[in-house]
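As you look at this complex, bear in mind that one protein chain is not there, while each of the others sits in place.
Order of writing sets the labels: A and B. Residues in every chain begin at 1.
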Amino acid sequence: MLELRPIFDAIGEFLNSILPEFWVTIVSAFGTGAIILGVASVFVLFFVWWERKVSAHMQQRYGPMRTGWHGWLQTIADGVKLLQKEDLIPRDADKLVYLFAPVVCFVAAFLAYVTIPFGEGLIVQDLNIGILYIIAITTFTVVSLLMAGWASHNKWSLLGGMRSAAQIISYEVPLSLSLIGVIMIAETLSMVSIVVQQEGWFWNWYVFRQPLGFIVYYIAATAEANRTPFDIPEAEQELVAGYNVEYSGMKWAMFFFAEYINMLTISAIAVTLFFGGWHAPAPFLDFIPSWIWFVGKCLLSVFVLMWFRWTYPRVRVDQLMAFAWKFMLPLAFVNIILTGFGIYLF
Amino acid sequence: MSVKQLRTEEMLINMGPQHPSTHGVCKLVIKMDGEEVKYIQPHVGFLHRSIEKIAENRNYPQFVPYTDRIDYCASMNANHAYVVAAEKLGDVEIPERAEYLRVIMAELNRIASHLVWLATFTIDLGAVTPFLYAFREREDILDLFEMTCGQRLTYNYMTIGGVGWDIPKEFEPKLRQFLKIFPSRIDDYEDLLTNNPIFLHRTKGVGVLPKETAYEYSVSGPSLRGSGVKWDIRKAEPYSIYDKFDFDIPIGTEGDAWDRYKVRLQELRESAKIVEQAIDGLPGGDFKKKVPLTWKPPEGEVFCRIEAPRGEMAYHIISDGTPKPYRMKIRTASFCNLQVLPIIGVNHMIADLVAIFGSLDIILPEVDR
Partner (left out) sequence: MPDRFAGRLTALEMFGNYAYTGIWLLIGVGFVLVTFWFASLIRPQRPNPTKLENYECGEMPLSASYLQFNVKYYIFALIFVIFDVEVVFLFPWAVVYNSLGLFALIEMLVFLLILIFGLAYAWKKGALQWV
């Protein structure tokens, strides 16, 4: 009933009937891009408000209450405020790099959505190397943070940029390795095929066959998204605000935007690879549209990320690195070997 | 060639005055090699208000409000230190009820001050939630203070000769209710922090303050006790009526940030115990002895110290027999405690420096006076 697929199919058919194939590709790429941009913006607006509410209620406060019902307009008000904020570029900054750091950051977060399946048939392009593509694209974030940290000509930013580079690349390795297990079982890199294989009851979800892989993935992904307890690049108590000290107004907002999109991305990957994607936990619950299941699972995962953030202190940079290389990486290796034996024996 | 032989430059950087974790306006000039801090130079004086000089131009009772401003997180204790010193100078006997009220207020304020410390310390480590938990309990204490003297931060409650106001009727039930829930709230903090592996990693072995260094720099208060020295003025040379109460002095073993944390959490419990005993034994009668505004202590000098939440707070007053002190020297704990920071903070990561700064519990108006 509420499935969105027929709508898009109809639009596609309509376009095919009036335009040549080349233009269909162009138009639908722009169209989906605009839609996803809109959806992502709504999600970010919601996440920022939600995070404030979640943190507030965990801390026995109310959070925003004055702007609209329970402050739901707060993020929009913040956005308007940021739009009007004076944008200062430090005199000594490398201006071009400074300008493009938020662009790269945003684009890297945004491009991952090309191949995330929001529901049955609700995927922009089912790339045959889906997971690899997402991992590759989202890693560009580190370049942007390094650009921001370096270009600001600020020592705190520089430290933040360096830390983010060291951190994100260190967690990149266990993160990629943790997904190998799923790929070995699924025998494909395509996001849709992986979801399709997890059809049926919830025990078909890969999290039950790859618990270790999931744990490694989720921790590494938290680090990749710079969320507490791994938020050392922007550790405000140490580095004031890390790589974005010198940013203000919309440029700063873009980093923020990208951070929250990344939260959704890592949740979406976790849901797709480990929690059955758009499938309902039980076949008889299929009457609820697939995209609602997907979004619901994503929101749950985002909530867990928020929960982490408001519970844990921050780790220190050397502990963080040691954790990645001396614990997570061996664990990921163990997971691959166990999976390899498991597949061979059963 | 190993990593250590590569030539890299050290980075000279201002940490503060406008920095989230220098707890006010302290400026640390630090030299960093990558993440590691190689050199620390604290710069103080941003908050200097020459309170000691002001004292020379105020009558003795008039000076009490200024003591509030020395340590705004523990104004009651700052009041207490001054009035005890002034009374010793003038040999003023005060009613017993006033002594009890002073102890109740001072210990409550110690709890409030330690809660602020806990809040800011955890925020320094990146955990934001315990901050608001601690402030929830502090709020109850501030309500009690507000009920008694109408103020929530600078109380001006104790006067020479007693206390300014008696407690209202609703004070006692509210205090008892607070004392009933408070231990469970401390358990909450411990649940959040004490067994948290990240918290343990961030505090254990960080900023070890050896006993000898602590002596050399005359560190006092919980920071000293964290290093395993059993020294608390309330026990060592009891002032007021502290000898009537039964309480322990928690001490640490290693002297690291973890020990300082444990000591302060224990002190929360001990202070609550003292308040409970004091409210149980609260006698009736007068709460103050009239001391005129132009009160003239005899000529002479006095040195008197008390145990404030951050350590020893001492007043050295020289009187020339006029209503105004001839000279007043205030010894504050934070000033001495801050001086060990360059010693114990070097060769740590910057994240640890923040943790050490937080664990020493320094409050800048007290450093600068």
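Heads up, the rule we're going with is that a contact is a pair of C-beta atoms (placed from the backbone, for glycine too) under 8 Å apart; a residue touches a chain by one contact, two chains touch by 3 or more.
Note that the coordinates shown come from a computational prediction; the quantities given were computed from them, not determined experimentally.
Here the missing chain is touched by one residue of A:39, A:56 or A:321, and it is A:321.
When you scan A:5, A:61 or A:153 for touch with the missing chain, the hit is A:153. Although one chain is not drawn, the whole complex shows that of A:58, A:173 or A:196 it is A:173 that touches it.
Touch with the chain that is not drawn comes from one residue among A:69, A:284 or A:344, which is A:344. Even with one chain removed from view, subunit A keeps its contact list with that chain: residues 25-26, 29-30, 32-34, 37, 82-92, 99, 102-103, 106-107, 110-111, 113-114, 124-125, 127-128, 132-133, 152-158, 162-163, 165-166, 169-170, 172-173, 176-177, 180, 183-185, 187-189, 240, 245-246, 249-251, 254, 317-318, 321-322, 325-326, 329-330, 333, 336-337, 340-341, 343-344. Interface residues of subunit B facing the missing partner chain: 2-4, 6-9, 11-19, 27, 29, 33-36.
Just so we're on the same page, only the chains that are shown with their structure count from here on.
Listing the residues of subunit A that touch subunit B in their complex gives 55, 58-61, 155-156, 159, 162-163, 228-229, 231-232, 235-240, 310-319.
For subunit B in complex with subunit A, the residues that touch the partner chain are 11, 13, 19-21, 32, 34-35, 122-129, 131-133, 136, 192-193, 196, 198-199, 201-202, 349-352, 354.
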